[in-house]
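Missing here is one protein chain; the remaining ones are kept as they sit in the complex.
For chain A:
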Amino acid sequence: MIKETYYISGWCTIREGTVCKNGTLYYKDSDADTAKDFAKGLYAFMNLKYSKFHKMDSLCKLGFLASELLLTDRKDIHQDTALVMSNKASSLDTDRSYQESINDRANFYPSPSVFVYTLPNIVMGEISIRHHLKSENAFFVTDYFDASFHTKYANILLSTKKASQVICGWVDLDTDKYDVFLALIAKKGKKKLTQSSLHKIYNQ
């Protein structure tokens, strides 16, 4: 059986106040002190109109915005586009907020809207809702972005026809330090998908 070749069709990074799309600077905001403020500025810059965005936690906002960068203007996104993501800090940022809200037993009012974001995979749910995806999704907590793992996982999903495209990457946030990278893997694209090419564009 001939092994099919897959491609990186598009990618973006969001880190240290800078957003790059397909390797080109898209947006920069060095003044935003927090991830929340940065995400708000980027949302306005992208001229998005999606009221649910404001309800998301910062991890979801950053992953959501990265997916918007990746998918905006694309008409070839299918419902079976799989999502495979990873990060190091899980949902720790929101976990801390939630913990703070329940520390005081005399003033114990846990917030349901904070609690729902105390899992990192919620970001994939938000992206699925936005783009009506009904697909495979998996979120892994690892020490670093493992390009080899993501390349293999995408290859398996595509070659076994579990998905026609895969959005994979790294969506990490811990105390306003954020590192987001998403890539769209498809049958056609700009770069051949290999561990090395994925690793290289992550580090761009």
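Definition applied: a residue touches a chain if its C-beta (ideal position, glycine included) is under 8 Å from a C-beta of that chain, and two chains touch if they have at least 3 such contacts; residues count from 1.
In the analysis below, contacts and distances are computed from a predicted model.
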| From the names "Alcohol dehydrogenase", "Phosphopantetheine-binding protein", "Aldehyde:ferredoxin oxidoreductase" or "Sugar ABC transporter permease", which one matches the UniProt record for the unseen chain? | "Phosphopantetheine-binding protein"
| task | Sort through A:55, A:74, A:162 or A:177 and give me the one touching the missing partner chain. | result | A:55
| request: Could you tell me which of A:34, A:72, A:111 or A:142 touches the chain that is not displayed? | output: A:111
| query | Mind pulling the chain A residues that touch the left-out chain? | reply | 49, 51, 54-55, 109-113, 116
